[in-house]
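What you see is the complex with one protein chain gone and the rest in place.
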Amino acid sequence: MIELCDVTKVFNAGQPNEFTAVRGVSLTVNGQGCTALTGPSGSGKTTLLSLIGCMARPTSGRIVIEGDVISSLPERFLTEIRRRTFGFIFQQFNLIRGLSARENVMLPAYPTGAPLRHVRAEADRLLERLGLAAKAEVKVEWLSGGETQRVAIARALINNPTVIVADEPTAHLDTALSLDFMEIMRGLRGEGRTLIIASHDPLVYRSDVVNRVVGMRDGRVTEEEAGPR
Amino acid sequence: MTAGSHRHLRIIAYVVGSLRRRWRKNVAVVLVYGFVIFTLASVVFLTQSLRREAVAALQGEPEIMVQQLRAGRHGLTSIGDVAALTRIVGVREALPRLWAYHTDPASGETLLLRADADSPPGDREVSAGAELLRRRGLAVGGVLRLQGQTGEPLDLTVSGVAETATPLESAALLRVSRAAFRALTGMPDGQATDLALRVRNRRELPTIAEKISQAMPSARPIIRDELVRTYASVFNWRSGVIIAALLVPILAFILFAWDKAAGLSPDERREIGILKAIGWETSDVILLKVYEAVAVSLAAFVLGTLLAVAALALPQPLTVLPALLGWSTLYPPFRPAVALGAYQVTTLFFLAVFPYLVATVIPAWRAATTDPDLVMRA
Partner (left out) sequence: MRVTRSTAFLGLVLFLAALGVLAGLDATRRSLGAEARFTANRALARWFIFTDPCLFTDARYTRHPSLADRHSPFQDYPLALEHFPSGSLIPPPEHLAAAPRGDAPPNPGSGRR
């Protein structure tokens, strides 16, 4: 369970280009559902996802994950929580060029000290499940948009996280691939994972996979509604 | 295997891939940095070799040598002075020595003539150092032509190879009989080049030297141990001067390597941000950069050092040896025995690895401790 209490994030505080991305957001995300964050670009969705996913620290306010107040934890514990709890799918995918699909998928597991063959087996299993078994050795810059995204999904799953966070996942995909993506999300939700997806694409937030929609504008939560399910 | 060692192995695997991906930059740094190490290592190794050579040569010399000075120049010593010196308390024995330099008429090089107990018996025989014979293409039985005191040529038959202790001796030594020595140098009977003294107690050397000056006011006692110190200091000074002269190009190269190493490219910074975002800790990223830096600087160190050792085998003019030898280039060319001190190699190793490590890790640490969110957006 993820709880945000009056969280604010200000960039470049004190400088001429000071910018408040998130203002006083209070939000609770219960487990095993799919929450969609909607709103125009610049509304603070990406920043909020970064805060939830322990990739940035709030300027003020508290973030609690499974009972632990993580907003005041030192950096090294933050990373461990991030690794254990969250799997991130970035808008730009952020895969490492020059590495193969399988290598990219295995990367988050390197520092855990798990033996190579276990990690490799798990990576192959994930790639197989997402239909990429044939492309495991291919360098990621040679993959198509949809394939790249599925590699990003596989990478997010390698450490078996409880929460999947996706930032504008369908931004570079056509309708067919977008629907494929939501089907994969359905499967993940069915496994009992919590999903948080930021998107302004109606295909996403109107999908029946989503059970809660949170609207944002100018860094604030404007509306909340229970979605189709 | 423990989880810790697995973590290191995985990170090393990533480092190998990462180095391969940026191979052009890394090869450039290794080459340039390796060249800097090579230059420094050459000077250091050659200095060490020459110093060893000088000390080794001195070991065969007596503790005190007494030379007569005439009009401020080295003159001949009278053999009669032996008696006066043996009377000094502490002197075990005093022996007159016959040795002289001879300018080889064919090559203009400075050779050494000696007439002593190991000389060949015959008046027209010579035993020469192995390197000298090899350079002339002479074998036992061949004929060596030297120039006598009066200017006309003197032919000597090579009767054997002289036993030599150092490479320089091997390249410049000629042992002849007394008669041949006098014919070549014009040294009169009753005169010697200098006197060799053996003393009983090494600690009394300064006292004995003082007594020698009193017994023979115009003589110059030379103490072997002081010579050893003189050589150490002059070779240190000379190698320092050479490195100072090379400083500007070395600094230019170091700046180039530093520029390539320090300051991460936007690509590298983004990569660190991604690694942090997917769950790598700062310590993992630092470890990654440490392995990268060590790999590159170690490669440069090995390359530079191996090249420096290989260069020691090159002929004299292609190395910095002439700068270290000074006027000793008047001798025939010789190659000092390669001396690789552990101290020198270790110093070079730390000089190679440490600065590069610092130049790589510090910017990486700054990128690794920034919130990955910011790093990825940038």
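First chain written, first letter: the chains are A and B, and each begins at residue 1.
What we mean here is this: a contact is a pair of C-beta atoms (placed from the backbone, for glycine too) under 8 Å apart; a residue touches a chain by one contact, two chains touch by 3 or more.
Since the structure is predicted, the reported quantities are computational estimates derived from the model, not experimental observations.
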item: Visible contact partners (per top-of-document touch definition) of the missing chain; value: B
item: Per the touch definition above, residue among B:G80, B:P105, B:G148 or B:G186 touching the missing chain; value: B:P105
item: Residue of B:G137, B:P188 or B:P315 in touch with the missing chain, whole complex considered; value: B:G137
item: Contacts of chain B with the absent chain, listed as residue ranges; value: 50, 53-54, 57-58, 61, 65, 67, 72-74, 99, 101, 103, 105-110, 112, 114, 136-138, 142-145, 147, 153, 155, 166, 168-169, 172-173, 194, 222, 227, 230-231, 234, 237-238, 241, 323-332
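We adopt the following convention: only the chains that are shown with their structure count from here on.
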item: Rounded Å distance, chain A centre to chain B centre (Cα mean); value: 63
item: Residues of chain A that touch chain B when the two form their complex; value: 47, 50, 55-57, 75-76, 79-80, 82-83, 88, 90, 92, 94-99, 103, 107-108, 110-116, 155, 159
item: Parts of chain B lying in touch with chain A, wherever the complex brings them together; value: 1-7, 9-11, 13-14, 17, 21, 271, 274-284, 369, 371-374, 376
